[in-house]
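Yeah, one chain of the complex is gone here, protein chain that is, but the others are all in their spots.
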């Protein structure tokens, strides 16, 4: 920790540590999947002798991962993957618990880079990153002693693949993003729920009988549409992919073009990963009172700039801006930014648990197998994916069947 | 308005009026049912010549009702049905619009009574009340000139029935509470949605795959159970009424005793109207991490006093208290108080619109028919109930069929 | 039994008795609600000393009721409530089991009346009727010794109410039709399932993604609409009652006029109890290939006579007639008659069990209380309704909560 910063807070503000502890405990109670992995492995202390450098968003969920690694024997050091996302109470709490923490809310760009360097200075053997800023820094600094790492995000993986391609990747890295236990649940159920949660927090609007138009029927759209219907809404789906459109229709949804749906939608939710999905021509046809929300990663799905250029926004409720356009009023949520994060709390910890269980088991995999691994970007091993699912079921108290010997034979027979 | 109070605020704080206006406009846009009634009747100004005295919670939804009455020709005067529920921005806004407002947040008991008297001093012909404090005051003061009234709540109606029984009721009053367009929607859909909304705001917990135990399968329980399932939860219903229990099972829910469900529930929601539904013996069997929420009117459904007496609550998140009992942790939301109001915003305006549409049409009914009405408590006339439904459909842009002459005959044939 | 009729069959055709036994056993296994009532009461043989005259459709479900009464101690005699609905195998089986049976398929009108007389000649104390032909006959014949009865249908009750009104009713009668355990389940779930079952058997049509238009949103319409959606259909509801229309919309269904829905419906199902719901003007707008089914009691809901008058029907599959009208083809199922009975098997035995459990308990009630009962038409006592629900839950192995003493007090407190 940089002098005079969070350390001061620790001393000055024991309440902050206590707040962090409570927040950590809440998340930990909701993330028992991770706990179960720890319980199963803690006897052997498989991370004994390893220092792990984490570069993650310093949130209550992250604190559960960091403490889990610690309980498995690792020394842990943490900086933030984003200068603005640090929860100071969590930072203070982790420091109290013996983690080395170099993070506080509102770091300057220089301080942000310094924090990364401080972690690397502790000579971690394993690096767990979100966005690859620490991996990149380690490569630039040619840091010695790193035996492997993990990376949470797609965009981080892209940078690593570039390194791999040019033959400069220094150690094996597991890309956590494409485990089945991540995308099957995170996108559909995690974003599905938190999107509606965010919209209800922002607007308090009544969903039963409301016409909800869901743009896009990928995993996120599937989750949002199913849950909106589950709340009583009359849901229309729009798509550009005919196969997905057909899926939506056979799942019982109305499917049509956005231009057709524009005049009757009460609420529009974009989940496409595309740009300018809702735009001028759609605004023009919408009815008075229509509400616009985006739950895609980037704030390009609704052409908010058109709205801001053509009408003066009035914040009629926190996070709800009203635009008077063409004789009617449209309402934009969270400035068109990802509504489940801005208006609610993003993914529930139970879903982050699946993702971080993959992280933790990938770390264990690296710790055990790094000697046999090459300087490559690896997928999460299938057996880890299965183990995470098993742990999730365990944590829920769910028992399932196992194949009999006869069935194993049958499966492999012609 | 009492001198030196909100009036001062008006002058001192034009921002408050503007905030009130925006809040009013938001509600009004969500309550177009009420607006449609106004649009349909505004030409004739059927409330011309009437002063209406309102004693209601001074909220954005109420402002829509008051302004609607005003647009139909009435003079309007308003005080609060509760000294603590006034939204000052709304009060200031209504005053600016020409209503006579006698209400501010934090009135003393004396001021509260004075406000009611101030409204009565304006000689209203019609009184619209919530709880019957103004009706009672008018009867005590033997206020002259009142031709009729309406009452929103069950408890208010109870007081009026006592007056009627003793032969002292001075004017006809319509009891709005038992219109079909109120209870079929308000309880099931309004409470159904807002209960889950409140729980998500308080906890951010993940509903897909969670075991939710819904205690009670009346209208509220039906709504909560259906919507919890709609979000992906695995729902169990408990009941004491065998017919309702059978309904729940045939609606596809697991049904069992609360004692059986106690060990596996992740979330318990009481919607029974009963006392001590979740109590010591159930707490004893619950698993670590169980969350307890009540959405019934009174805070007696969960035996919170047992928890407070036997463990020290820790507020682990706003509105979430943790109790360590018998080697595990239980979480109580909103101190066992009605979670949809405490943790979220209560009923969405679209549902309040149904209730207030009944109010507005009952006011119109009294204005037109008071000469023919007796000093009795009336139900909402069936045709008003139907009209409200029609207006709601209109507001949604929904058209429905009408019976042909042949069908009308057929219906009345043997 | 009339000489030379079913008796001969018994002797001549032991296979028929065996077929009847298997059919009875299948129904009995599905109607354990009735069995549980028998089990609970069989020790005391509460119907010992009573002869019961049944005038019911002689089906496998009826055989379960008749045998139940017998096991509770009654002598049982049976004739058919309709000359065409007798299942001879069941008649023969019941006779073998010691019931007195006067019924065979294809009775003439004269034989039908003679069969009723034969039952009355056995001097029953209790009469259980379906349509009141036996009650009426008993009144005309001034049959002595009858202490009470039950009646299954609305139309039968109507005849009895006329007798009551004119002061000529000879004994108390319980009207089984309006028990909550009948209408809450029979109509919504029983008709709901069997309607879709009938349509699938008749057409084999694909429901996921099909546009299904449900006319009427009473209990039957609610059941049909929910289950059609449950199969993946995109459901539209039409109604003439605005409150029900609003219910449908808030339950998440598209609601519009039938004329609006006519052009896009793939399948239309009438459940209104009204006449001429789908008629010329709707046929005119329908698309090629539309399928028409009625599940209302009478075959007047679809104006089939218009179709038969204006096009030559071609039976393209059993029970599916094709009409070429105005350049397109429409398909009428079961000639517009109640599709769940004609194309499938009507209500499943599990639902008939609820109805017959009410019958059986009403018989027990009459046997026990007739001395205290007046010559009136009674509703099913509330406690029987509750008992039936309890038995149904028992039969399913479902246990529910009971009110504590504290809760009973609370319920009755102010």
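A, B and C are the chain letters, set down in written order, and residue numbers restart from 1 in every chain.
The rule we apply is simple: a contact is a pair of C-beta atoms (placed from the backbone, for glycine too) under 8 Å apart; a residue touches a chain by one contact, two chains touch by 3 or more.
Here the structure is a predicted model, which is why all the values come from computation and not from measurement.
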Visible chains in contact with the missing one: A, B, C
Touch assignment to the omitted chain, from C:106, C:167 or C:397, lands on C:397
Touching residue (missing chain; options C:57, C:189 or C:282): C:189
Which of these touches the unseen chain: A:238, A:270, A:294 or A:362? A:238
Contact partner of the left-out chain, one of C:97, C:164 or C:345: C:345
Contact residue for the chain not shown (choose from C:103, C:207, C:245 or C:302): C:207
Across the whole complex, list the residues on chain C that are touched by the chain not included here. 22-23, 25-26, 29-30, 32, 185, 189-190, 192-193, 196-197, 200-201, 204-210, 226-227, 229-232, 264, 288-289, 314-317, 320, 322, 329, 344-345, 348-351, 396-397
Against the hidden chain, chain A presents residues 180-181, 184-185, 189, 238-243, 245-247, 249-250, 255-260, 274-277, 300, 385-386, 389-390, 392-393, 396, 398-404, 406-407, 410-411
Where the missing chain touches chain B, by residue: 208-209, 229, 232-235, 246, 249-254
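Note that in this section only the chains that are shown with their structure count from here on.
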Residue-number overlap at the chain A/chain C interface, same or different (half cut): same
Rigid-body rotation angle, chain B and chain A, from Cα fit (steps of 5°): 180
Separation of mean Cα positions, chain C and chain B [Å, integer]: 40
Could you tell me the distance, in whole angstrom, between the mean C-alpha positions of chain A and chain C? 55
Of all residues in chain B, the ones touching two or more other chains: 185, 189, 396
